[in-house]
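Quick one: the structure is below, and I'll ask about it shortly.
With one protein chain withheld, the remaining protein chains of the complex are depicted in position.
As written, the chain order gives the labels A and B, with residue 1 at the start of each chain.
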Amino acid sequence: MLYDVKCICADKHNIYAAINDNGGFLICSVNINSGAADRICELKKLDNIEKIGVCGDKLYWLGEHRSEAKPVDPFMTEEGVSVYFEDTGKKMGSIDLLSGENVFSETEFPVTFSVSGENIKIYAFDSEGGYYFADYGEPSAKNYTNKLGMLTSFEFYGNRGELAFIGANDFQGDLPVSKADGESGVIRVVNDVYPFFASDLCASETGYVWLKTADSAMSSEKLIKRYDLNNTIVSGSPIRIISSQYFTEQTFSAGSEIQMNQLSGEGFALTVLSLDKSYDAAMIGSDQGIANDIKEKGSFYPLNDVPGVSEYLDRCFPYIKEAVTDSEGNICMLPIAVEIPLVAYNEKNCAENGFALSKELEPFIQAVKQASAVSEYYDCGSYWLTQTQLIGYLSENQSFDTEKFRSLALLLKERCSEEIFKSNFELYSALMTVQSGAEDRYYRAIYEKTLFTQLLYRFQQTALINDENLRAAPMPLSGKGKSVAVCTFLCVNPYSDRLSETLGFIENTAESMSSRRNSCMLADLSTYENTPFARDLYSIYENGEICFQIPSEIYADDFERYCADEITLDAFIAEGDRKLSAYLNE
Amino acid sequence: MKNKLRKHFKWNTKCKLCLLPSLIGTSVFFVVPYIRVLYYSLIDNQFRRNFVWLDNYIKTLTNEYFLLSLKNSLLLIVTAVPILVMLALIISLALSYGIRWVRKTRVAFILPMVIPTASIVLIWRGVFADSSAVLPIYLLFIWKNIGICVVLLTAAFTSIESSVYEAARLDGAGSFILHTKITISMIAPTVFFTVLLSIVNSFKIFKESYLYYGTNYPPDHSYTLQYYMNNNFLKLDYQSLAASAVLTSILVFGIVMAGMAIQRRFDR
Partner (left out) sequence: MRKVNAVIFTVLALIFILPVAATAVMSFSSEGTPSLQGYVDLLFDCFVFYPMFWNSVLYAAAITIAQLVVIIPCAFGFSQAKFKGKGALFVFYIILMMMPLQVTILPNYIGLRDMGLINTPWGIILPMIFSPFGVVVMRQYMKSIDNSVIEAARLETDSVFRILITSVIPQLRVCIFAVVLFVFADCWNMVEQPMLFLKDDSLKTLSVFIANAQDYTGAVLFPAAVIFLIPVLILYFFFNENLEKGLTLGDLS
């Protein structure tokens, strides 16, 4: 007899299963030793059972009855932020294994639960306090916490009350851990994991966690991986990081809790210059004007002697190491991410249409023009093209008044033609959908016809790393023949009152970064996938340079106005040079 | 005799004690920061703290942008402040001696003082259509500060005691000329003070100018001292900032001393 098993759990003697049964579910047990099967309980009118767990002589289940979904008022935090919850009609209950009797739980909006030793911990929501943890038997003793958000499932591992969970989009690609006390923050411990369903997570008391995951977000090949999470949470206070702009790249927390604080430009300068003790590190991007100033002024703690840092930098591409080392050989910044915008193209389609993308600016523009005449299945926005060229130019020159710039500007002005340089968002969705193995005829058709698309972010680039039809090409190179890269750094505050903890965090981060796969920073080719796309990616990142950029307010708006024909090239050069000179010589 | 001396001494001490609360507070919240700024101007770097003495000053004085900003700030002072004070004088005269109707318009001059920067800049940009001449800023400065000057001057006009005029008339003399002479000499200190205050306020127009141009790098003619200082602050170069601040305060000291010398001569 074949049954449609939705989920299973087990205790010492039996395996329990929830089986689909004509609009409801059947809970059965199979004795491990004798193989004898037994019906335990019928749960009618349930649309779905997400999870079952057994503890003592009761079996607990979490299911959905979608037609009973109710509207829920959001919870308003003290700062005025709303926490929303959408009820999908979830219900919980416990079944007595001896009598087969089912008792529904009193919890109104359960989200998920976990069996931990003798306790059943539930995670639920109410409008008075938001999300909370409670024990199944004591639904009124609630530990509210709004740091975790919507979870799909959680499991306790080890014996210190730590839990790992599969969470909302914020934690995409990471395995986060926390505690159920309502106060602990989130620590991301493992990265590059993509569990999806509640049953994809499993844990044991000995500190191991099993995940059904994949190698990348969209890979259809699933693996089961085991992680040893013993001693992962670094006890102690969170690491406080300040920044003056928003960073999408969350730093890999390597076992510590991170508190990011975004300040204004003046606030950031004030905090750094006043030698404030209350922050531990600053996160800076090489595209921020102050990055260069920071590098020269020796304002931050030199990391040369922190174990693992030099080794990590030696394993990175040389230009990365060069960028973070100042003129006296001090390493004051730890690079944690590098990003180069590039173009992913379908080799076959491009060849069929008779054009090739080039690394030189003019041929590249010609190629895009050609593409625009032939098909609409390409994506190439003009903004990054201009940016990388201007930044590359400025990294070598101190003035706009050169022949080189004039010809560059004339070329770039062409890119304002909106018929040629446009975005097509469907292409990326198509690529991702096909990667995930989902059957979608519409996107499949688009995928087949795609010529090329721009990929600006590293997570997009590594997501497509296993696609057999795609190759990667860099955006037109700078004057020095390299791709302009934006690097994100961490700098340690020497006056922090938690300096040794912070240095420990840096050590952990350097260690975990050293062994990351497809990092786009490490020079060891064997850490990358063995596909043509991955190899292209590697060579693009190998040929990068980190330019510490001048604040865009000096040239960006005026250049836009030049391209829109509001001012002449000479006027732009005069204005630009004026501001540039002020910036460099103040 | 001794008694008188002792009484005088006691009185003097009491008066000196009156200064104490202000002195203590100002020392803590203003003098100490000033000394800090002095200290920062003598070191090379906020973090390494090596003394380089006058290096920062030399670097600042030879920096073309510092000199440009100094020139622009002085230009503002020399041009806009006299216009402001003269306009305020005319207005206060009218308000003090004019008819009731005129006096009722006084509130119109007070309002610019309190209007918030963000909203007025929007209106100013609308009126001057984003012009990048320096005139809008000068006009904004005069407009904003007319209120404080008018109030100061009218208060001065009206606190001239009538008895002074009485005494002068008893001495006999042409009424109008005497009246004018007396008035001028009585309000001279306040006029001097108004000029001083306007110079102080000319530094504060930075906020408006910054929002008007919307950038850290305005046209050259509007690049004042505060832009120089603010940009260096954002670049984490506090040393240039400190050196230029001390230099500015020395300049101000010179202006004040000169003004006081003029006033003393005027008194005679």
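A few notes on this one:
In this section, a residue touches a chain if its C-beta (ideal position, glycine included) is under 8 Å from a C-beta of that chain, and two chains touch if they have at least 3 such contacts.
These numbers come from a predicted model, not from an experiment.
For the chain left out of this panel, the touching residue among A:270, A:373 or A:445 is A:270. Although one chain is not displayed, chain A still touches it through residues 80, 264, 266-267, 270, 273-276. Residues 10-12, 14-19, 21-23, 25-26, 28-34, 36-37, 40, 91, 94-96, 98-99, 101-103, 105, 107-120, 122-124, 127, 143, 146, 148, 151-152, 154-156, 158-163, 186, 189-190, 193, 196-197, 199-200, 203-204, 206-207, 225-226, 229-230, 233, 238, 241-242, 245, 248-249, 252-253, 256-257, 260 are the ones on chain B that touch the missing chain.
FYI, only the chains that are shown with their structure count from here on.
Taking each chain's centre as the average of its CA atoms, chain A and chain B sit 54 Å apart. Contact residues of chain A toward chain B in the complex are 265-266, 269, 272-273, 275, 289-290, 293-294, 297-299, 494, 551, 553-554, 578-579, 582-583, 585-586. Those residues of chain B lying in contact with chain A across their complex are 45-48, 63-66, 215-217, 220, 223, 228, 231-238, 240.
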